[in-house]
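Notes follow once the structure below has been shown.
Note that one protein chain is taken out, while the other chains of the complex remain in position.
And now, chain A:
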Amino acid sequence: MTALIITAGTAISAMGRGMEATRTCLLEQRQTLQPDTFQSPGHGYIGRVAGVEDHQLPGALHRFDCRNNRLADMALMTDDFMEAVADARAHYGRHRLAVVMGTSTSGILTTEKAYAARKDRDEALPPDFPYDGTQDLSSLPRYVAARLDVTGPMLTVSNACASSTRAFIDAAHLLATGLCDAAIVGGADSLCRMTLQGFASLGLVSAHPTRPCDIGRSGISIGEAAGFALLEQADGRPRPARPAGYRLRLLGYGASSDGHHMSSPDPTGSGAALAIQKALARASLPPEAIGYINMHGTGTPANDQMEDRAMASIFGRAVPCSSTKGWSGHTLGASGILESMICAIAIQDQYLPHCMNSQTVDPLFQSDILLAPRHGKLNFVMNNSFGFGGTNSSLIFGPLT
């Protein structure tokens, strides 16, 4: 494929606000998951972002006020992302910048609170209830487009936990067909009772901080995150003269479906392996060129085993891999953008993060799972995301020099 480049990127999660804080969290191996006090009674541990409750959106955009857009706004205001978009806007024109967002639950927390405030079941919500500014899937891209003053095509991808990974692919399609010159790609998913209770009802929430790939892993810790990347054609404009921060090249992508089950991955890993193979083929890279894989690695017995099978079928033991959800928690639809930014840190620092909290790799696993950080020569890295509905997406990034 024609290489696409990421000229700016940012992310916010329990690991910290922005790339530098995220990097420090990884390098200093900080513990960030905390007991679930978001609801009562709580379930297990969560990755919660500090300060969301106090963050205010600009007054003119008040109708978009909800936890999800606050989280998004906090990310937009970090790492000079808005300035980078302003540069691109000045070059391409605001109508040539697309916004492609991934989210699974958007601002549903606002509706949860509105339901709780009713006196009776089925009672009408207040007529001014801002459904379209909060819970509706369009809320996030509309907010981001308004905040960044861009007017190109808008899109919300809602592919469960693969949403913001898949959003890169959809943005690549818009770029490839000339519908835009650059795209703001990313997403946000924020804590809400729907997901905290929903995953608990499926028995997928661990009572302990999640331990991906560990023999004793017992489920996920839910987290929240938002992140954005400015994706554009490699030759779209003179390279902006900003400090070479967290820039990347998007070399390949692949998507597939399991066609197996709504909430359990295909244990053979064949659907996930297909997404990985497609990404390698599109990047024209052999498997051994990949230096690190940031796994989906949710910490459930089924996901991690499936993912190990998929990776081992292609890479054997040749490629070090880890899940960083022991730091951030499983940030659901935002995990793809957050972990893509972690891939950027890995490339820049030549640093391979490990599976936080995990102590003994499941002996059935065949991949090279990192239990301690490693320093090594890194060129190309892969980021995998899988979701309910059997949706799989895989991205390959390289350095942008």
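What we mean here is this: a residue touches a chain if its C-beta (ideal position, glycine included) is under 8 Å from a C-beta of that chain, and two chains touch if they have at least 3 such contacts; residues count from 1.
As a working rule, contacts and distances are computed from a predicted model.
A.B. asks: Could you check which of "3-oxoacyl-[ACP] synthase", "Spore germination protein", "L-serine dehydratase" or "ABC transporter permease" matches the UniProt name for the chain that's left out?
C.D. replies: Options "3-oxoacyl-[ACP] synthase", "Spore germination protein", "L-serine dehydratase" or "ABC transporter permease" considered; the missing chain's recorded name is "3-oxoacyl-[ACP] synthase".
A.B. asks: Touching the absent chain: which residues on chain A qualify?
C.D. replies: For chain A, the residues touching the absent chain are 39, 95, 104, 108, 111-112, 114-116, 118, 121-127, 129, 131-132, 136-138, 141-142, 145, 151, 153-160, 166, 169-170, 172-174, 176-177, 179, 193-194, 197-199, 201-203, 255-263, 270-271, 274-275, 387-391.
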